[in-house]
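Have a look at the structure below before the remarks.
The full complex has more chains than appear here; those shown keep their coordinates.
We just call them A and B in the order they show up, numbering each chain from 1.
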Amino acid sequence: MFNAKVKAEVLKNVIEAASPLVNEIKLNIKPDGISFRAVDSAHVAMVDLHLSSKAFEEYKADEMELGIDLDKLNGILRLASSNDIVSLEYDEETHRLVIKIGNLVRKIGLIDTAGMPDPKVPNLNLPSKVILKSNELSQGIKASQAISDHIALLVDSDGFELYAEGDTDVVNLRLPKDLLSELNAPQKCKSLFSIDYFSSMIKPVKSDEEVTIFLGNDNPIKLEFDFADKNGHVTYLLAPRIESE
Amino acid sequence: MFNAKVKAEVLKNVIEAASPLVNEIKLNIKPDGISFRAVDSAHVAMVDLHLSSKAFEEYKADEMELGIDLDKLNGILRLASSNDIVSLEYDEETHRLVIKIGNLVRKIGLIDTAGMPDPKVPNLNLPSKVILKSNELSQGIKASQAISDHIALLVDSDGFELYAEGDTDVVNLRLPKDLLSELNAPQKCKSLFSIDYFSSMIKPVKSDEEVTIFLGNDNPIKLEFDFADKNGHVTYLLAPRIESE
């Protein structure tokens, strides 16, 4: 059994977190909430999302897995306003997810989860930690996209830096300690990442919300943020680009 | 003689009602108002529009027919604000429609009406009648477009229903009696229609305005609404799709 009611806004956040990386998710449903973990087709990035049953208006669930096409779910949610209540129900007989918004009903055929992977979160040792508002980064990301396809992220004891280099041009955004909510940098760290991936991982974070970044030296980046009044939590992992110098 | 002044908004409504079906209209001008009737090139839908001289700020006209290219008329009206007064005048010498908006003048060459058809309104026996606000339908139409190209419309004594079925998915919008302004359903009726046609016929109706729908069993739909403070009236007819089951 899966029978839940939730604000459209919360469900939209779930889709936004996953859709930069994948088109389909295997949604793990448990009595205390829902979750999924997915890796993009290039195996460069991973998303891990948890949403507690507390984020729902109503929630009753047995343990089960639902294979969901995100485009279909997104298509019906786009017709809802942020505060609309969306009802979700699993119809065992027809193996469909029944979505109700007001008088509107859409029944979505589910995907077979048999072939869908169960990615494991790698063990990472990322010594530096930065907490900042996501909008502090957006200018730097956009400016970097204009001149390169990768970006260097640096943390030292004075602040956080984003750096990109093109053929003739350079972009640099330096956020000193006082612009950061938290900085913990026992050593200087620097890693290189694809701008497109990094940009799409920052995008789901609301502009004035905080995002936590864990960084190492030529190591993946871990990026975490909350949503749905801290009842939802997203973790991204992004593999580094190797510097060809 | 044809010499009239009208708010741009009213003329925009006239174009919006016709343009989903045709690019050209034969405008019938009479002393008491204007009208046209047109059928789309696939002969699936008909529009019949009447606009009383009372909808005009000034109106003087002899009986005549003007062949009008709607794209041209629309192009010049797009430069006017809703409340701008548009002056229309037939220039017999050059066989042009002279349109004035403020200091701007556009003279539009008219189309020869000789070859343009005079479609007749078929006699229809459509037992069910529903009156509702057009925005009640919009979510259901958009949701249906995502999964199919046709839609079933149903009326029974309890309400009005819109239904679409795709390969794996189903969309259903049920409007119970209390959400309808009027319901008259002596028998259960169901007919199938092209979503695109039905959608473009609902679009010209302002979202909080009422639309009257007449429905039968595997029969055309008749859809009516007023505009220009009830001085304008539009009737659409749409042929049913035959269910291939």
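Just so we're on the same page, a contact is a pair of C-beta atoms (placed from the backbone, for glycine too) under 8 Å apart; a residue touches a chain by one contact, two chains touch by 3 or more.
For clarity, every value in this text was computed on a predicted model and none was experimentally measured.
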Given 2 placed chains, full-complex copy number: 3
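By our rule, only the chains that are shown with their structure count from here on.
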Contact footprint of chain B on chain A as seen in their complex: 72, 75-76, 79, 96, 101-109
Partner chain A, residues of chain B touching it in the complex: 139-140, 142-143, 146-147, 167-176, 179
